[in-house]
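Starting off with a structure, shown below.
In this view, the complex is presented without one of its protein chains, the others remaining in place.
Think of it as A and B in the order they're written, each chain with its own count starting at 1.
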Amino acid sequence: MSGFSINEPSNRIKWFAGSLVILYAVITMIPLVWIAITGFKSPADAIAYPPKYVIGGEGESGFTPTLEGYVNLFTTRTRQTEEYLAENPPQNWADEIVRQYDMVIVGPSKFGQRFLNSVIIGFGSTFLSVFLGTLAAYAFSRFKIPLADDLLFFILSTRMMPPIAVAIPIFLMYRQLGLSDTHLGMILLYTGVNISLAVWLLKSFIDGIPTEYEEAALIDGYTRFQAFYKVVLPQAATGIASTAIFCLIFAWNEYAFAVLLTTANAQTAPPFIPTIIGIGGLDWPAIAAGVTIFLLPVMIFTILLRKHLLRGITFGAVRK
Amino acid sequence: MTYFKLATASALALAAAGVSSTAQAEDLTLCWAAWDPANALVELSKDFEAQSGHTMNFEFVPWPNFADRMLNELNSGGKLCDLLIGDSQWIGGGAENGHYVKLNDFFDAEGISMDDFAPATVYAYSTWPKGTPNYYALPAMGDANGWFYRKDWFDRDDIKAAYKEATGSDLREPQSQKEMLQIAQFFQGREIDGKTVYGAAIFTERGSEGITMGVTSALYPWGFKYENTPGSYDMEGAVNSAEAVEALEFYKEFYKTATPPGYTNSYMGESLDAFKSGQVAMAMNWFAFFPGLYADPNTGGDKIDFFVNPPQNQAGSTLGGQGISVVAYSDKQDAALEYIKWFSDPGVQAKWWELGGYSAHNSVLEDPGFVESQPFAGDFLDAMAGVQDFWQEPAYAELLLAMQKRVHDYVVADQGTAQEALDKLIEDWTEVFEDEGKL
Partner (left out) sequence: MSDRTIDRVASSTPAPVARKIRGLSDRAIAWIFVAPTIFLLLAINIFPLVWTIRLSFTNYKANRIGREVKEIGLRNYERILTDSDIWLNMQATAHFLFWTIFFQVLIGFTLAWMINKKFKGNDLWTTIIVLPMMLSPAVVGNFWKFLYQPQIGLFNYIVGFFTGKDPSSFEMLGQVNLAPWAIVIVDTWMWTPFVMLICLAGLRSIPDYIYEAAEIDRASKLRQFFTITIPMVLPFLMLAVLFRGIENFKMFDLVVQLTGGGPGSVTELTSINLKREAFEKWRTGYASAYAIILFVTVFGLASIYVKALNKVKER
């Protein structure tokens, strides 16, 4: 009997469970892989039937990879007459690609700018949420605050409102304050939404740091602020980093507020990507290229975050 | 009043700029939908940049989001657009809510006369209240919903013979709505060159205005009226008249029996896709796309021809098109007005048509060479002679959304009857007009 643990399943069960999980993982990845592949197709190949899935292959299911989607994503193009095309040779490889449609590149598209907006608003609101959230979380964790539980619950409850409902008064307020379609307005809004996540999550991390260290520091003559700054913060660093990534992902992914409260200057990528159009009809390769570029950072972050994922998605309720 | 403010503002601007009499070079932004004519406008505007020294920026929004985004922009008092080529139905709201600058004084001062533009376009794109000489836009782009078809298929002897055998009549450009349906049904599911093709691509889009624009293309030829007496808002018996019911049933039959599978939510882009990919024999779409379609290397040229929305009980086409307005929230209204003045010039208008924009200027439309200048030019004149537009009330969005819902529920989602759909539509519209205090 020794060495046998009933919680160590038999190899057959492991093999069976493993294959099922892997099968599910493979199926779940198909849509994402398909989109990534579509980004490297020509518009004609992207809507071919039956679908083409052999990269560089010959025959019916094969297609030659091209950067057309990416070129179309980042540029605006216009059709030109044959005389013009004959007189003006292509400037670079990208120009070369669009020439096959009798077009020339006339400038950058708006995608770059929208992507930059996503970065500015994402990082701006993340910094603000984490900064304010850390302070508040520390206070909730260490001090007796009157009505703390109610306040905490109240902070959370604001996440229960449908975003459209929140957007109605915000729209009116921003119109009055001139914050419509501004970076500042979006940063404040996302901070307001994210702060509940930040406070709850950071509180759960700070709760996990033993108070003995701070008490020792206080006895050593540190002020409370110094103790917070020099003792608690370094220990909470991982928690703060994970919280930051969660806030960033929220702001990065957010759609409803962006579509209602921005039109151009501060518009982020999610409302923009679905509206990428080609010459008549949606330009699927360009959309797929945009989707790929947009999703890639989040995937990388998710992999970095995997240890704290559970805590993040449950507002610190499940700590593992 | 607005003009007075403008004058003061410009006086201040001049004072600030010192004694210089030339206006300061501005960065102007023009907002419009993202489609073929917009690209033509970019090309055209280069002349303006060269002449005026101002720089033109463009914000083009895809059609499905155009109304949403631009009305949101106007309603939030945004300064994104100095010039807006807004859809014809927005004029009421644009005027009443103060989004658009009233242009009368400017027209008078600059000698721009609305008599120089086609009356139907001035009525539809510029005036509020309708038909009064109060102008909030300059007609920029005439447009109507029309049709195009695969001329190469229609001309093939085997297909002609098959059609004759199937229907007993000759295959030709349809002369009525019902003939058009017959032709579409004939092509539906037919094998041509080893490929299954379908009858026609029509508008069924739910989200913005698509299906309403499609359905009205059947409603108007049947004699649909919004009101019994114009301006009275008495819709009972007009909106749900026997003709209207028949037309709506017709559109549903068309959708069910003569359109490619999967076109449950299709608008301009999908219609173009269906045609260019060789899936359909006919398609409806705005005249604005016709230059691009004619130039298409695969399905353009001698493979395509165009026809005006066929009559049934009467002639009638759904109006598209837009006027160009100056946004009241813009800080650069003087430069924006300069653009409008430049744009109204007959020479510029002629070039506009040449590049693929539909000028509404009489000097262009009445030119003896106009009809021959493009294969669809004559059809365009016919269409504009019989256009009708949706409500242009300030509450147009509510009216449109109600119609989108009722019509889509009936045609695509198979709910209720045509009579019920139109009855409910009257209820919805009545409620809106009651809220407006007009009933």
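As a convention for this text, a residue touches a chain if its C-beta (ideal position, glycine included) is under 8 Å from a C-beta of that chain, and two chains touch if they have at least 3 such contacts.
Note that the structure is a prediction, hence the values are computed from the model and not measured.
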{"item": "Contacting the left-out chain in the complete assembly, out of A:Tyr101, A:Phe123, A:Tyr213 or A:Tyr255", "value": "A:Tyr255"}
{"item": "Interface with the unshown chain - residue positions in chain A", "value": "5-9, 13-15, 17-18, 20-22, 24-25, 28-32, 34-35, 38, 46-51, 132-133, 135-136, 138-140, 142-143, 145, 151, 154-155, 157-173, 175, 188-189, 191-193, 195-196, 199, 215, 218-221, 223-226, 228, 249, 252-256, 259-260, 270-271, 273-274, 284, 287-288, 291, 294-295, 298-299, 301-303, 306, 309-310, 313-314, 317-318, 320"}
{"item": "Residue numbers in chain B that touch the chain omitted from display", "value": "68, 71-72, 74-75, 93, 96-98, 206-207, 261-265, 394, 397-398, 401, 405, 408-410, 412-415, 435"}
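Simple rule for what comes next: only the chains that are shown with their structure count from here on.
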{"item": "Chain B-facing residues of chain A, complex", "value": "47, 78-79, 102, 171, 174-175, 180-181, 260-261, 263-265, 275, 277, 279-282"}
{"item": "In the complex, chain B residues that touch chain A", "value": "34, 39, 42-43, 59, 61-62, 64-65, 69-70, 72-73, 75-78, 80, 268-270, 272-273, 276-277, 289, 292, 295, 297"}
